[in-house]
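Complex shown without one protein chain; remaining protein chains in place.
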Amino acid sequence: MGHPEQVSSHGRSHRTADIGFARLDLDRETRTGTPEVVYAAGKTPQQTVDCLAALLDGGAGLAWATRVDAPTAAAIRDRWADAVVDEEARCAFVGELPRPTGQVLVLTAGTSDGPVAAEVAATLAASGVGYRRVDDVGVAGVHRVLAVAPEIADADVVVVVAGMDGALPSVVAGLTDRLVVAVPTSVGYGAAFEGLAALLTMLTACAPGVLVVNIDNGFGAGVAAARIARSTQGMTAQR
Amino acid sequence: MGHPEQVSSHGRSHRTADIGFARLDLDRETRTGTPEVVYAAGKTPQQTVDCLAALLDGGAGLAWATRVDAPTAAAIRDRWADAVVDEEARCAFVGELPRPTGQVLVLTAGTSDGPVAAEVAATLAASGVGYRRVDDVGVAGVHRVLAVAPEIADADVVVVVAGMDGALPSVVAGLTDRLVVAVPTSVGYGAAFEGLAALLTMLTACAPGVLVVNIDNGFGAGVAAARIARSTQGMTAQR
Amino acid sequence: MGHPEQVSSHGRSHRTADIGFARLDLDRETRTGTPEVVYAAGKTPQQTVDCLAALLDGGAGLAWATRVDAPTAAAIRDRWADAVVDEEARCAFVGELPRPTGQVLVLTAGTSDGPVAAEVAATLAASGVGYRRVDDVGVAGVHRVLAVAPEIADADVVVVVAGMDGALPSVVAGLTDRLVVAVPTSVGYGAAFEGLAALLTMLTACAPGVLVVNIDNGFGAGVAAARIARSTQGMTAQR
Amino acid sequence: MGHPEQVSSHGRSHRTADIGFARLDLDRETRTGTPEVVYAAGKTPQQTVDCLAALLDGGAGLAWATRVDAPTAAAIRDRWADAVVDEEARCAFVGELPRPTGQVLVLTAGTSDGPVAAEVAATLAASGVGYRRVDDVGVAGVHRVLAVAPEIADADVVVVVAGMDGALPSVVAGLTDRLVVAVPTSVGYGAAFEGLAALLTMLTACAPGVLVVNIDNGFGAGVAAARIARSTQGMTAQR
Amino acid sequence: MGHPEQVSSHGRSHRTADIGFARLDLDRETRTGTPEVVYAAGKTPQQTVDCLAALLDGGAGLAWATRVDAPTAAAIRDRWADAVVDEEARCAFVGELPRPTGQVLVLTAGTSDGPVAAEVAATLAASGVGYRRVDDVGVAGVHRVLAVAPEIADADVVVVVAGMDGALPSVVAGLTDRLVVAVPTSVGYGAAFEGLAALLTMLTACAPGVLVVNIDNGFGAGVAAARIARSTQGMTAQR
Amino acid sequence: MGHPEQVSSHGRSHRTADIGFARLDLDRETRTGTPEVVYAAGKTPQQTVDCLAALLDGGAGLAWATRVDAPTAAAIRDRWADAVVDEEARCAFVGELPRPTGQVLVLTAGTSDGPVAAEVAATLAASGVGYRRVDDVGVAGVHRVLAVAPEIADADVVVVVAGMDGALPSVVAGLTDRLVVAVPTSVGYGAAFEGLAALLTMLTACAPGVLVVNIDNGFGAGVAAARIARSTQGMTAQR
Amino acid sequence: MGHPEQVSSHGRSHRTADIGFARLDLDRETRTGTPEVVYAAGKTPQQTVDCLAALLDGGAGLAWATRVDAPTAAAIRDRWADAVVDEEARCAFVGELPRPTGQVLVLTAGTSDGPVAAEVAATLAASGVGYRRVDDVGVAGVHRVLAVAPEIADADVVVVVAGMDGALPSVVAGLTDRLVVAVPTSVGYGAAFEGLAALLTMLTACAPGVLVVNIDNGFGAGVAAARIARSTQGMTAQR
Partner (left out) sequence: MGHPEQVSSHGRSHRTADIGFARLDLDRETRTGTPEVVYAAGKTPQQTVDCLAALLDGGAGLAWATRVDAPTAAAIRDRWADAVVDEEARCAFVGELPRPTGQVLVLTAGTSDGPVAAEVAATLAASGVGYRRVDDVGVAGVHRVLAVAPEIADADVVVVVAGMDGALPSVVAGLTDRLVVAVPTSVGYGAAFEGLAALLTMLTACAPGVLVVNIDNGFGAGVAAARIARSTQGMTAQR
């Protein structure tokens, strides 16, 4: 593994760890509040392990990978016996989870949206933000949405995970002054077009206050929700 | 204008009026419950007038055109002083409207969906079916939908007209055992893609009981709703 | 399993069974005429079994799942020895099928459309509606369509299942005053684009009276046809 | 205007007329049976006139342009008083039309498809091939198609022009051993997507024997039909 | 104009003003922190005026419309002499703007993105949130982005408006722990596909912390940014 | 197996064999020159065998299936020991191939287009039409196309099979007065979009005289080429 | 107008001129060999004039705008009497054109591609690179391409501009070792999809050595060709 390189720009430190096939951004947490997280899809198990090791060597208290499949999970556990793997979320963690502050509400429209919601939740946990998750409150039974009004009112931000018609964020955003982070999922078939239908629905939501991430991008939704929750709690990264 | 030709097939009469550029289906009402209706888009005003005249000559009590622009409307009024033009719906009628039976509820998500809802309503009126129209009950204020529950319960069928996210039919279909005919509109911009977003939402509605027509196709929704309302009222075309 | 929760809204009972990963809508049949049906795709076999059990515990006489693959079918049979699995339709039923009333005609354009037609039929059977199925009457031999004119005339509603060019509903709708529910299938290759070609054909059918569901959505077509057949037979859900 | 350049390749003469902005293929008729035809869209009226003049100077007995708008038509008439402009087809001809042989049947699904059918007909006339045109025989009244069976049987090839659902070629191809040349048109709205729906329908026609051209491409359909009709009549270009 | 109707649900007041073609949500500000805003596209000038009047009658201190074209702007000024029209943003305001708190940074990639950024700014102003706007800092000259690092560090949230390649949010999100609200615009041609290219870029941004709104949706971005800025400032709507 | 049913329409015999899941068109060869051919994709091996048997029982001298995979091929060979399976073309034949007349030239742009060209060839053979096949003459080495000019000149019709850029038909059509039947293939990756790029290229070919079939549709191209070759040879189906 | 700001980064000077709505990159020519060029689409005539003035004030010897419409051209001529406007290319130049070195060959497939080729040529001229333009050598008459082989052999790089099927670059790239810069144009209709067909053809060209720019992007092709021609001539920007 190479030695961390350091580039100074605009008064900020930008240390990177060059391990040949990857160049890890060791100061991303300092700059952005979230560390560089390893995206395991398209990497070999060994590459993912090497990236996690480089991040830990670079000083991270918690190193973390998403889109972890079974062989990669096994390779991580082989290297670090105390690694935690969240199978529903397909995430793996090495190190200590921070204590949570703030409160994010994570809603799903249906049971099949669960794995994406789990990735949101895992991301929040690793980012030191608290959450509550309520599943299967899709608009086909709109009273189920109305029943969670108290939870919506208590949240710093609401993450809504939905596939098929993706209609849930429109309804939720009309009930609250909280920001709604909408996550389309690839749940559905035919004209769902692998999540495109839900994505377009959320982008054209008739209620303002909805912001959208990529299809199945629980990680991105979690990072964004954590930024909002932290700033609502008066916490910011060092500037 | 040519004479009606007659083709006998399977014991049914199939008279057509051949007027050169068009071959009008004079017995469509007998066969299908709805007469041939003139689609004025892509026709010259004179062609539309000629088609209406051929239908009246063929024995229709009411001849009728959709997608009527201003010059065509003027040409129709010139020919038949008592023609009725519905400008919101862009429809024109020559002859007597039938007495309405049954009850269709027509809902719109927003004010801009009005012209399509008007085409639904005009089609129902011309088909001899009663209707009630309630506008601007989109899901951004879901209590507005809940407030029309009594009207939904009284209807033979519910037509829901919505653009942008097209989420309203999913919510309505979860509230009733009536069939929901969903009409996506081209209202919206950007990722609404001229009605594609609403169309996909409606096709992937998480609540069953939703059937979909083409974007902005108020006429098709009206014909379908009329068929259902008539059969619910125990009326059928002659078999 | 959690206890059913109850939310009262607009004079209707909305009992749900919260089993953690799912929140089942126990009164959906009372409200909409069709019970909540378990969509097994994206659920583990155990989750599907748990959902069915919760519905039966909640008082359902018949609990029912669609998109059931072989492992899920086995898990259902393990739990309920008398469960009925329709392999062509990929549906599983636990409990008593209702006695059928009314008559729906289910047509397919080709043999490969069979599984989707089977899902339509299974849905009708579970909904207490009678049906007749006639296969392989595509428009490449249009006399085959004309030959079923008597069956079309006898039906309360016609469901037409077609892939590839999806042209059959246009022809059928021109022959009848019955509503035509069109189901595009993913049969075909190349420019069929997994059912998109058939979907667009049906949405732009030149004959009115055609309503469309999602690609391969036999369940949705069956629920809609059942609603129409029941209202034609003078039956409605309790209002 | 430049002098014709001549390139000899594989024993064939390839004379071109270089007029600066265009390089006209003077021997295309000798090689392919159809002369170079001027596509007026995207050219100034003067450019179209110059191209026609170059073709005539190069020895053509008939020079010819498609997609001719009003200003271009006027410019052509100004230059050649005896030019013939077909306004429905948007074609202009300078010179003598050949005597027709063979017989092509041109069908349209609806009146609005007329201008494209007119371009087919004009192309056939300019190519020396006879045709018969029958309009408005769409599948919404399938007996209208069956009624033209005798004309189909008499044709060397059948050109079918249809927008919206584009279903007519599938039905026609099932009735005949003649080749069917299918022309999708941009007639329709919403999910017709400017002719895409009809194009996909025709490409996935369930009856074999259907070949497809670009949307609204009456010219291409006419050239192809002429090639088939000529070879059926035993006529070929010089080889 | 109709009288406000009132629906009580879950302890919240839901007053609506039914003016026939529209049903205005008078308590949306109380529920969501943003009042119902009139979307003038697809409405007649008179309809927009009537909606604004109804909102003012319903008690709003500030009534407000977006997508206001010139005739609508004139109609608003005719009715309310002191109305303020922001022509770049195509917004009109009747009433008193609130005092701004908080700070949102609005960046554009290019000059042509200006009108959308103006809509963001107008929305923030009407929502009582302060902003700073810096234009033309696209990544083709990445030092321009780096030069605004101090402004980024001072903001509660950053709104980035970009067309063409839409690459700016990816770069900005890597520099800060603030949330980035990305607004794709329809600036560009060809493969920009009216903003689709920028939209996809932003949805797939390689840096987390980016949330996306619809193409050209400055209003939605402004509402979302206002929600975040207010919660960062410790302000919430009444719960 | 059911008995053949007979429908008389317009003086033609329309016998069908109803075998439950399929309704075979026994007189299609008489009407259209090509018998009903079994499309094996989406059918079980047993269903394909049953269809072939029904066609033979109905009097066919040659019964034939396309898109035959290995298990289906085995099932056919089990039933008919003398069945011929063309593995490259994925076609199976039971019965006697007719004697070939006429001459079709089949060109491929690259080696990977071979299986589709083989389906063209098999279809021609089964249709009693002669062919010559020349592979790998793509435009990247345009002299390879020019070298086959003599074969092009001798053909009744030219079938061009090409994936990736699909440019070959444009070049060939400029060299001949023969009709060019263009077959896009799904060869390629990325922006080839499973054959879409080649399909669009062929539809927009700058040389007229090109007609197009569905992606990978060697069967359709073969049937169409056979129709043209037969009529060029003065042969027609009985009228 | 603001004063130029200066940012020092990695030893390079980055002066910008901040004129409020734009922030001009005064050292782009030094860094990249091409100055910042004003994209006039989406700017008011006055904004374009102000940008040009700022560039000249910043020291440019030649300031230059693309996508210049008639009102903008007039505004430029009003401000600078000696401005040169190329109407075919829709470009305007203020200042002195550099002396050309090197040689780029610009080919068009058809006359309608002329304006895009003109933008390529204008860009080359403004970049100090020589060019030769040959129009209308599309593959429908492939001998026209072969006839320009000598010009291809003499060029430093070949720019090929083509709409419709976009097949010309594939043929040219197979004839030379020069790089081919392919420019798809929006010429064509129907399945040309505003240049998408040509774009996909060029991206999937079966001959390597083809690089592609955006649809109608003559400017981008010109800048790229200039970079290659300059490096071939041994000229580089200061490093």
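Labels A, B, C, D, E, F and G are assigned to the chains in the order they are written; within every chain, residues are numbered from 1.
By our rule, a residue touches a chain if its C-beta (ideal position, glycine included) is under 8 Å from a C-beta of that chain, and two chains touch if they have at least 3 such contacts.
All values derive from a computational prediction rather than experimental measurement.
Asker: Of the chains you can see, which ones touch the chain that is left out?
Answerer: Across all of the complex, the chain we cannot see touches A, E, F, G.
Asker: Specify the residue from the set A:16, A:72 or A:103 that touches the hidden chain.
Answerer: Selected residue, touching the omitted chain: A:16.
Asker: Using the document's definition of touch, tell me which of A:43, A:90 or A:230 contacts the absent chain.
Answerer: Missing-chain contact among the listed residues: A:43.
Asker: Residues on subunit G that touch the omitted chain in the whole complex?
Answerer: Those residues of subunit G that touch the unshown chain are 9-10, 28, 31-34, 37, 146, 149, 153, 156-157, 173-179, 181, 199, 203-204, 207-215, 219-220, 223-224, 227-228, 230-232, 234, 236-237, 239.
Asker: Please output the residues of subunit E touching the missing chain, sorted low to high.
Answerer: Interface residues of subunit E facing the absent chain: 109-110, 138-142, 145-146, 164-167, 170-171, 173-175, 188, 190-193, 196-207.
Asker: Tell me, which residues in subunit A touch the chain that this view leaves out?
Answerer: 5, 7, 9, 14, 16, 20-25, 28, 36, 39, 41-43, 47, 51, 184, 186, 194-195, 199, 214-217
Just so it is clear, only the chains that are shown with their structure count from here on.
Asker: Keeping to the contact definition above, tell me which chains border both subunit C and subunit G.
Answerer: D, F
Asker: With centres defined by CA atoms only, which chain is the most remote from subunit E?
Answerer: F
Asker: Turning subunit B onto subunit G with a C-alpha fit: angle in degrees, nearest 5?
Answerer: So the angle, rounded to a multiple of 5, is 180 degrees.
Asker: What is the distance, in whole Å, between the centres of subunit D and subunit G, each centre taken as the mean of its C-alpha atoms?
Answerer: Inter-chain centre distance comes to 36 Å.
Asker: Taking the mean of the C-alpha atoms as each chain's centre, how many Å separate subunit A from subunit D?
Answerer: A distance of 57 Å separates the two centres.
Asker: Using mean CA coordinates as chain centres, what's the subunit B-subunit F distance in Å?
Answerer: The computed centroid separation for subunit B versus subunit F comes out at 42 Å.
Asker: What residues in subunit G touch two or more of the other chains?
Answerer: In subunit G, 9, 110, 140-141, 146, 190-192, 199 touch at least two other chains.
Asker: Could you draw the chains as nodes, link the ones that touch, and say if you get a line, ring, star, complete or other?
Answerer: Here the contact pattern is something else, fitting no line, ring, star or complete shape.
Asker: Which two-chain combinations qualify as touching?
Answerer: Touching chain pairs, listed by label, are A-B, A-C, A-E, B-C, B-D, B-E, C-D, C-F, D-F, D-G, E-G, F-G.
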